[in-house]
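Every protein chain of the complex appears in place save one, which is left out.
Showing chain A:
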Amino acid sequence: MIEARDLVVRYGAATALDGVSVSVRAGEMVALIGANGAGKTTLVNTVCGILRPAAGELRTSGRLALVPEGRHLFGPLTVDDNLRLGAWRDRKNRDTGHIYQLLPELVPLRKQVAGRLSGGQQQMVALGRALMGRPDVLVIDEMSLGLAPRVVENLAGHLRQRHAEGLAVLLIEQNARLALDLCSRAYVLEAGRVVAEGPSAELAGSTEVATAYLGLES
């Protein structure tokens, strides 16, 4: 699905990723956690082909879809139009019906302008738009950012369901507790480097990792 080895990404003279290696196998749900400025979004943009690495190796297989940080919906378009564009690469499969079955909360919103929805509704549309492309692996950047706990729990429930159906997920989160709860494996990123990795339970149980990088109390 995703195999990145020793990725180096630079913005001019600044190095944003310095030899990062991560992998997501078929059907796996993996978390990438770290503080602001750790390089999480740079890694997302590189994996999704928006940025080019200066060095390293990146292999992806299957269809990959992105739920970007901050939702990035097409504000002037309706919810339904946003969903249709999620399948832009697949002209023959732009029927949005299956998304309304997966995410019934979107049914009453379908004709509404996306830019006027609440943050939680927008995140649901962003998830639906990404699922429109019938991806094999979903990359979600900061799913919970700025959302109420009840909304986050609802989104996490949908994510668990899709994962149970076989979808691989790379979840990028500042909310370490949520990420480790949802995913079986995790990477901790700091200043452009992977400083810890392993099973989520192991990382959450490690006093050093939990206090230094995850903001969890030991």
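Throughout what follows, contacts are C-beta pairs under 8 Å (C-beta built on N, C-alpha and C of every residue); 3 or more make two chains touch, one makes a residue touch a chain; residues count from 1.
Everything below uses one rule, namely that contacts and distances are computed from a predicted model.
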Hidden subunit of the complex - UniProt protein name among "Probable septum site-determining protein MinC", "(2Fe-2S)-binding protein", "Branched-chain amino acid ABC transporter permease" or "Multisubunit sodium/proton antiporter, MrpG subunit": "Branched-chain amino acid ABC transporter permease"
Sole contact to the chain not displayed, among A:76, A:104 or A:166: A:76
Touch with the omitted chain, as defined above, among A:8, A:48, A:191 or A:204: A:48
Interface residues of chain A (partner: the chain not displayed): 48, 50, 66, 68, 72-77, 81, 84-86, 88-89, 91, 94, 129, 133
